[in-house]
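Got a structure for you, questions after.
Only a single protein chain was left out; the remaining protein chains are all shown in position.
Moving on, here comes subunit A:
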Amino acid sequence: MTAAIGLRDVTVHYGRTEALSAFSIDVAVGETVALLGPSGSGKSTALKAVAGFLRPSAGSVLLAGRDVTHAPPRERGIGVVVQQYALFPHMKVKDNVAFGLAAMGRADRRARVAEVLDLVGMAAYAGRYPRELSGGQQQRVAIARALAIRPPVLLLDEPLSALDASLRAEMVGELQRLKRELPDTAVLYVTHDQTEALALADRIAVMRDARLVDVDATEELYHRPPSAFTASFLGAANLIPREGGELLVVRPHQVAVAAAGTPGGRAARVTGVQWRGSTYRVTCALDADGTEVRADVASLDGLPGVGETATVLVPTVGEGATVVRV
């Protein structure tokens, strides 16, 4: 089946800066792919290339198999939600949502506006201006406006980054529900937040310095990260050097800390303890090479304090750890 979105070796320059370097990815019909990476890694640039907001200097953009590399945004029929929402400030919510429906008859348009506002739970706010809404409400309206045109492709650029933490968790749930209600919509979801990517994406593409680092099914990428960068970015894994130029990948919850001299472990010194509510994060420096190892433990009972010597117990490859090359 033809992919809903296809990027083929897309390269983008801003002046002399290469913001995207021969980037390729496919998003299937109904699939959600997250572009995950640190700030400045080229995620928004990739999304803008799909939307047609900028011109690639090389490569091609395909939508449902059609080459749209040089087509203007209005001919692409894509729903776009940008980071700061960009709701038109001089239009009421309903007029914002109706903006893309100019070709429809009046009655159809009103019905469609009501339908999508209902979908995002904003029907009661149709007559308000954007400035009269909270950040979360503006975000829902921006999504409704993008979905109104029934786009086969939806692009979301850090849609939750402007919201506070509790609202963000709630909106992740909302987006999961929306996804179930729109089973045929391909979604490209840009974020620097791994929890959003893990919760929402079928596949994750990890980016760094304008390049694709790894792309794979979400669980596969989390449990068997192919590279050190992906391992540490996705799940904050510890990377412990092994012989042969390899790194042992161990998640903090897989690591245990015990009193100094416990057999089967590695000698270390505790350098910090952070209470995180449900767990404590204990940071240790290995005596052997100073490598920092983070462990999430349920209780501090019987554990050495900060500055004291300790033993760090790390699982082996057979027990759940994986290995990557440096």
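Quick note on the criterion: a contact is a pair of C-beta atoms (placed from the backbone, for glycine too) under 8 Å apart; a residue touches a chain by one contact, two chains touch by 3 or more; residues count from 1.
The working rule: contacts and distances are computed from a predicted model.
Asks: Quick one: find the hidden chain's UniProt protein name among "2-aminoethylphosphonate transport system permease protein", "Xanthine dehydrogenase family protein subunit M", "4Fe-4S dicluster domain-containing protein" or "Acetolactate synthase small subunit".
Replies: UniProt lists the chain that is not shown as "2-aminoethylphosphonate transport system permease protein".
Asks: Using the touch definition up top, pick the residue from A:Gly100, A:Pro252 or A:Gly265 that touches the left-out chain.
Replies: A:Gly100
Asks: Can you say which of A:Ala58, A:Ala86 or A:Ala123 touches the chain missing from this structure?
Replies: Residue touching the absent chain, from the options given: A:Ala86.
Asks: Since one chain isn't shown, list which residues of subunit A touch it in the complete complex.
Replies: Answer for subunit A: residues 51-53, 72-74, 76-80, 82-84, 86, 88-90, 99-100, 102-103, 145-146, 149 touch the chain left out.
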